[in-house]
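What follows is a single structure, and I will ask about it in a moment.
A single protein chain has been removed from this complex, and every other one stays in its place.
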Amino acid sequence: MKLDEKLKNIRRSPWVFHLNSGSCNACDIEILDALTPYFDAERFGVKLVASPRHADVILFTGPVTREVLPKVIRTLNAVPRPRIVVAIGSCAVGGGIWWNTYSTIGGFPKLKEILKEQGVEIDRVVYVPGCPARPEAIIYGLLLALGYVKQKVSKVTKVVES
Amino acid sequence: MQVDKIAKLTKIVTIGLKTGRVTIKYPFGAPLVTESFRGAISIDNTKCWGCGACVLICPPNALSMKFEKDNIIIEYFKGRCIFCGMCADVCPANAISVTKEFELASTDLEDLKEYVIHRTSKCSICGKPIGPTSELRSVIKSQPVSEEYINLCSDCRKKLFAKAISIRFGAST
Amino acid sequence: MSLSSNLKAIENKIKDLGGFIETVSDNTVIVEITKDNLKEFAKWLYENNAFLKTCAGVDEREINSRFTLYHIFGLDEMGIDVVVKVSGSDKDYTPTISDIVPAAEWCELEARDMVGIRISGHEDKPKFILPQDWPENVYPLRKDFSYDYRPQSEFSKFDEELPKEVGLPIGPYHPILHEPEYFELYVEGEKVVDVFYRGFHVHRGIEKLAESPRFTYKTIPFLAERICGICGFVHSSCYVLTVEKAAKIEVPERAQFIRSIVLEIERIHSHLLWLGIAAHILGYDAGFMQLWRIREPVMVLAELLTGSRKTYGINIVGGVRRDIDESKKRKALEILRNVRDEFKKVVDVLVSVPEIVKRASGTGVLPKEDARKLSVVGPVARGSGLERDVRKNYPYFAYRYTSFKVPVYSEGDNLARTLVRIDEVFESISIVEQLLDALPKGPIAVESYEIPPFRKAVGAVEAPRGEDVHFIITGLGRPYRWRVRAPTYQNLPALKVMLRGAPLADAFLTIASIDPCFSCTDRAIVIHDIKSGSRKFVNLFYGRRYAGR
Partner (left out) sequence: MLISILLILLLPFLLAPIYDSIERKVKSLIQSRVGPRGFIRSLLQSWFDIVKLFSKELVITGYGILIITMLELFLIASTAILLQILILFNNLIVVKTLFIVFLSISTAFFITRSIALNNPFASIGVFREFHIVLSTESFFLPSLATVLFINASLPLKLMLLIIIALSCYVLSSRIPFDIAEAEPEIASGVNIELSGPLLGVAMYSLHIKRYVLSEVLSYVLLKLFNVHLELYTFFVITLLTFIIWITTSIISIILARTRVDIGPATMLKTMIILMILTLLIYMLTVK
C-alpha cells in the first residue's frame, strides 16, 4: 500500500514536532527528556524540528482547550502527508482529569472527529497513556507508530462467576 | 588569562567524554524503573465483588460502572487513568493491585479498555435486580445470614421483616 | 513590632474607614469594607509595603445572596495576610484598585470574566480568560452554571490578522514556548518596540471543576497537582496547607518533613530543567544535554520516594501517603551528593562561555521599583533586589528547622536571574540533606479529620518560579471556592517592562528568563504602558498598535 512504502522512508529518520494543545507540560517535559542523554531518541534518527512544515510525526499532548482548537487544526493542516500523530498522556488519549469541563473538548479522539469534518486526514494514530507518559513509553509509542515494536496491550474482559 | 578561559571552555568536552555514554538500551534493554513505580492497575476478578468504591474515588473517572439488565460492568479505561493508585488504597477486597506496566501504547482505543463483568442477582420475590451476586456471596462469607434473607431486595425484605415482627408480637393485622 | 501591635495599626485604620474585622486566625486577618473606601484602604496598605497577592471573585448568593471580591494583601516583613472583603449585588460597580497597585489588573479582569462582578475601569476591555468564541454574559464560576456545559464553537470569532508592520508572531507554536501562548512582538528591524500577549490557551476550568460533584477534599490534590506539570507538587502542597489551615488540622511532624523534602527535590529538578532550556535557547546544546543528564537521577529519586516521576500524588489532606525508610534515605543522600559535584563542574563551564555571559548580562532588565510596583515573585524578584521568599517570610511545613541563604542579586537582568537559580539549586540540596538527617519518628498522616464549612484561609508556598498563593472558602464535602494564583501570573506583566526596546534575539531569552509556566498561569494580560507611567488602554483587537513612546 502506498502509505507503507512512504513509511519505509520515515521509519529511518522520523522528524518529530511537539504540538501542545493545553497540556500541563509534564508530558512535554518528558518528550524533551526522551531526547536527552539517558533515553536519547536520536538513536532511531529522531530529530525535534521547529516548524510543522518539516515534521513527519506529531507528538500531540493536551486535552485541546477551546481557545487552541482552531490553531491546532491549522497547524495539523500544515504538516505534509503522510501525517503520523502520537497522542501522548492521559489528557491527549482520554481527555485527562478534566475530560468533561466547559473549556476542553476531551482529547485527541474528539479532535479526530472535528478534523474529519474539516477535511484534514491523519494517516496513522498511536495512543500513549500515562500521566505523564514516561520517556520510555513515549519512545515505545513512537517505535510502535514506525513499526519497530509490536503492541503489548489488548482488550481484556474478565467475568466474575457466581 | 585568555588561554585558561579557552581551556575552561573545552572542559565541557572532557566532562562529556569522562562520563561516557549514559544512554540505556531501551527498548532492547531494561527501562529506568524503580521498585516503587506506580504503573497500570490490574483488577483480580476472583476477589472483586463489584462494590464500586474504586469507581467513586477515581479522580479522572477512568473506572466507571454500567448497569445492564442482568450484569454489572466495571470498565477500566487505561487511556484516562492518571496512575495515582487511590483505587488500590480504597478497595475493601484488595482486588486491585498496582503493576509496573507502562508500555501501554496502542493504535486503537478499544485495546486500552478492561472490563470486569458481574452477574446481577434478582430478588427472589419481586425480581428486581439487587446487585452483584459476588457481593452477596462475600456478605454471607463474613456474617452468617440466612440464605432466605440475602436474596431479597430491600423492599421485600422490609415487608418480610415487618410481617415476621407482627407475627412474633401478635400485632392486630 | 509584635503581631498584636500590627493588628492594632490595621484595626484603627479600619475603624476610621467604617469597616470591621471579621476574623483573625494565626496570621490571616479578614477585613470587610464598603466599596467607596476600598481604594483608600488599598493605598494605605500599599504604602506600608504590603504586596498584593491576588484577588478572588466569589458568587456567595447561597450564603448571603451577594457577590464578593476578596483582595488578598501580604505584609511580608510581619508575615500577615490581610484579606480585604468587598461585597455587593452583581448590578453595582466595585472600584478598581489597579491604578494604585498595577498587579491587581489581571485578577480583577478575571473576576469580571469568570464571576461577572462589574468593576469600574474595566468595562470596555475584551474577554480576558475565556475563549474568543465564548457566548456573552455566561459566567462559568457562578453556582448556577454546570461545569460540563459546552457551547458550540465558532471558528469565525478567532481573528488572526497580522498588524501592518512586521509583527512577529511568537506562538502559539514556537520552539522556545513549550506551551501554546501567543506573544506578538512588534519589531523595527531587530528591536522590539511593543509586546501584545494573548494567553489562555491552557485554560481548563480547574477552579470550576474543583467545585463540581466529581471532586471531594480527598481527590482535589490530584487535580491540584496537574495545574502545572513542572511544579505540580507545589500546588497540591499549597492546597492541603490551606485546607489544613482553614480546618485547623494538626499534621504530624514526619509528614511536614516529607513534604518539605519532596518540595525541595522538585525545586532542584525544575531549576536544572530551566538552566538546560536557557542554554538550549542560547545555542549551547552541550550544556543543555549535560544539565538534563544531571537532572535524570533527581527524577529517578523522586520516583523512588513517591512512586511517580513527576505527578507525585503523595499529598492528601492531613499528611502524606508514602514514607521514607532507611534505604531510601541513604540512596537519596548519595544521589544528591553526586548531583551537587557534577552540577558544580558544569556550572563553572556554563558561566565561562563568552556568548552566554555577553547575551545574558544587560538584557531584559527589570528595575527594582518596577519590580516592586508589579509585586513580582520568586527568582524574578530576587534578581531585581527584592528579598521575597515565602519560606522565610511565611514559614510553613518544616522550613523553620532548616537554615538556608536566600540569594539576591540587584542587576535585575537575565544573568542575575540565572545566577539566583544556580545558587538556589545548591541551597535546596543542603536543605534536603538537613531535613533528611533530622527526620523525626511518628505517623505520616492524620487518621480522621473534620472540615467545617464556610471557613476562609490563605496559603502560600514558594514554588521554583515564585510564590504560589491559594485562597479557599471551605464548603460541604468540597471547597465552596478555591482560588489559585500561580507565580508566573505575577511575573508575566513584568515582561512588558523587560522586553521594551530589547533586541529581538534576546526577547526569547527574556521571555524564558521568567521561566514562564503558562499552564500554571493560564491568564493573559492587557498590555498597557507601565514604563512611561501613562496608563492608556486601547481596545485590543482594533487599535492594534499604539505608539511605543
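When the chains are written out, they are named A, B and C in that same order, and each has its own residue count from 1.
Just so we're on the same page, a contact is a pair of C-beta atoms (placed from the backbone, for glycine too) under 8 Å apart; a residue touches a chain by one contact, two chains touch by 3 or more.
This structure is a prediction, so every number in the text was calculated from the model and none was measured.
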(request) Over the full complex, note down every shown chain the hidden chain is touching. (result) A, B, C
(message) Touch as defined at the start, partner being the missing chain; which of C:241, C:275 or C:353 qualifies?
(response) C:353
(request) May I ask which residue of A:4, A:42 or A:113 touches the chain that does not appear here? (result) A:42
(request) List the residues of chain B that touch the chain left out of this view. (result) 9-10, 12-13, 15-17, 19-23
(message) Counting contacts across the full complex, list the positions on chain A that touch the omitted chain.
(response) 6, 9-10, 12-13, 15, 36-38, 40, 42-45, 47, 49-51, 53-54, 56, 78, 80-82
(request) Extract the touching residues of chain C with respect to the undisplayed chain. (result) 162, 166-169, 174-176, 187, 189-190, 279-287, 289-290, 293, 353-356, 358-359, 503-506, 508
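Methods note: only the chains that are shown with their structure count from here on.
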(request) Calculate how many whole Å lie between the centre of chain A and the centre of chain B, each centre taken as the average of the chain's C-alpha atoms. (result) 26
(message) Centroid from C-alpha atoms only, then distance chain B to chain C, rounded to Å. What do you get?
(response) 35
(message) Multi-chain contacts only, two chains or more: what residues does chain C have there?
(response) 222-223, 226, 289, 293, 296, 311
(request) Spell out, as numbers or ranges, the residues of chain B touching 2 or more other chains. (result) 22, 32, 59, 61, 82-83
(request) In the complex, go through chain C and note every residue touching chain A. (result) 130-134, 140, 145, 147-150, 153, 155, 158, 172-175, 178-180, 200-206, 208-209, 222-223, 226-230, 232, 273, 276, 288-289, 292-293, 296, 299, 309-311, 517, 519
(request) Using the touch definition up top, name the residues of chain A that touch chain B in the complex. (result) 37-40, 43, 90, 93-97, 99, 109, 124-131, 133-134, 136-137, 139-141, 143-144, 148-149, 151-162
(message) Help me check something: in the complex, which residues belonging to chain B touch chain C?
(response) 5, 8-9, 11-13, 15-16, 19, 22, 32-38, 57, 59, 61, 82-86, 89
